[in-house]
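Only a single protein chain was left out; the remaining protein chains are all shown in position.
Chain naming follows the written order as A and B, and within any one chain the residues start at number 1.
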């Protein structure tokens, strides 16, 4: 394999590597006929990302036909090649990527200003193809927005926030931080944003529901999207099946596939409700026409401090004014979450499921409509056994 | 018990946010007292036990365009909440460009101060963000712990030099030592000293001026006139506590002063137009 990247595309390649480094420790490189694929997966296999750079992205792209080559290498070492991303555009004129099978080396050569030549010979390991199972096209909920819209949403959540919940109705999207632990909830800052459909370039909700996923990987993609100015598309179906964030232009495609928390209770509820789609959640706190009384809290302060120690549901019921018009949606959720925690048959904490066949999947067509939930059995270390 | 406030003016919002950030630098937890006219951030210092104390007072009318509150009863028209100022600060920081910000006491999964803001967007529709900051409601029986501290019976009262200069000096001294000796007299002189095995450093400030706690003032505790103006009062303090105070000062105040009770306590007072902040650092042996 030999490929040459020039000009601004060097920075695009570098940014892609940096955003993949937010996912996992290893970078999977696979030269394909339809372009160069760079992939990464996190250790728990709940997040996967892939960039495919079309041959046209390169000023030269040649692969050895018939030779099924793919390898993985430490993403950190590839990051060293593109260490100074900020100045790359100004300093690097050309980047060669070349495979030396004989020496087991992947060589990155940067031709820089002032005649400086940087050569990085990176060692790699052979590997099977890394593929995730996802199908964007069958997703009921599809959105597309300028990266800035999402960046300005994510910015409201401090870096300490690990997971967010996204709920959608036909007109709006709510994003809030997910706090698993009931005890944490009475201490943690809870943030919720409400985005109107108008903020999006495309907003299609076929299945109004809510999903919870990790923010870290999304932040990684947004860095890429922001620097390339590409809009971001979001695809998801239901809790437990993955959410896909995509960026595309004529010469590249990036897909970030993140597992979402499975929400068995949710499913059961809507099933028992006769299978009809849940009505979209009302705007949680509509401050446009709020009425002060509905937000008042009635409380006897002569009682010892912590009303927070009282069970939340009981407390909400003690406040009929609030009950009647606020956040049916979120209250329900609180109960569900509490129920969930009390359920002994359920794993107590994180419920993200593995997304992948890992390296055992044949390299060919990657999309599958098979429900992801059946892939749970795959252990995260299956990849090691292959070697 | 009800509380609801609204800030529209962006300058007021920024100012309020800065005050809260200052408080968040000083303490992890504090008490927010709401009265019809004022907001108070209180850290009831067990100064006697070596802790710091804080009292910050804001006139609500200078910040809020709307402000409605109903206390526990008409007789005790106050609300007393324990808050994490860091959470409040974080919430306010993300809404700095809001069209308006509403702050209200709400009943969510637990009592919260809910900060809701309408943010401008690229599209014609604005975006609403809400932050629920969990609070604990403090029962009336404990309110006495959060009353305004009395001005200590100080030996010397002196204006502070520019806080930035003070911060630079204290930051460096912190690198060199854990304790700092503050000396000051009624002749406008102040010295900061550290002494270790490796080095001794003394910074001399002069012509700082002494606040007129005047004869007409009801302040009995003011320095007696018999005191020799050259006579230094001193207090040795944990540098970190002083550093913490200086770190939080984001804007130069209209007045900043230091009241020293000889070998007992350092009482720092910072006055802005509409905010006053008092900070008590206990002396160590």
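The rule is short, and it goes like this: a residue touches a chain if its C-beta (ideal position, glycine included) is under 8 Å from a C-beta of that chain, and two chains touch if they have at least 3 such contacts.
Please note the rule applied: contacts and distances are computed from a predicted model.
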{"item": "From \"Ras-related protein Rab7\", \"Cell cycle checkpoint protein RAD1\", \"Glycosylated lysosomal membrane protein\" or \"Gpi16 subunit, GPI transamidase component\", the hidden chain's UniProt protein name", "value": "\"Cell cycle checkpoint protein RAD1\""}
{"item": "Residue, one of B:53, B:71, B:85 or B:161, that touches the chain absent here", "value": "B:161"}
{"item": "Of A:43, A:123 or A:138, the residue in touch with the unshown chain", "value": "A:123"}
{"item": "Chain not shown: contacting residue from B:11, B:198 or B:285", "value": "B:198"}
{"item": "On chain B, residues whose C-beta touches the chain left out of the figure", "value": "161, 164-165, 167-169, 171-173, 175-176, 197-207"}
{"item": "Residues of chain A in contact with the chain not shown", "value": "73-74, 76-77, 80, 83-84, 87, 91, 105, 114-123"}
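Assume only the chains that are shown with their structure count from here on.
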{"item": "Distance between the centres, which are taken as Cα means, of chain B and chain A, whole angstrom", "value": "41"}
{"item": "Residue ranges of chain B in contact with chain A within the complex", "value": "1-2, 4, 68, 72, 84, 87, 90-91, 94, 102, 104-112, 114, 116, 118-119, 121-125, 127-134, 136-142"}
{"item": "Residue ranges of chain A touching chain B (in the complex, touch as defined)", "value": "146, 148-149, 152, 155-156, 158, 185-196, 198-199, 283-287, 292, 295-299, 301-308, 312, 315-316, 319, 322, 334"}
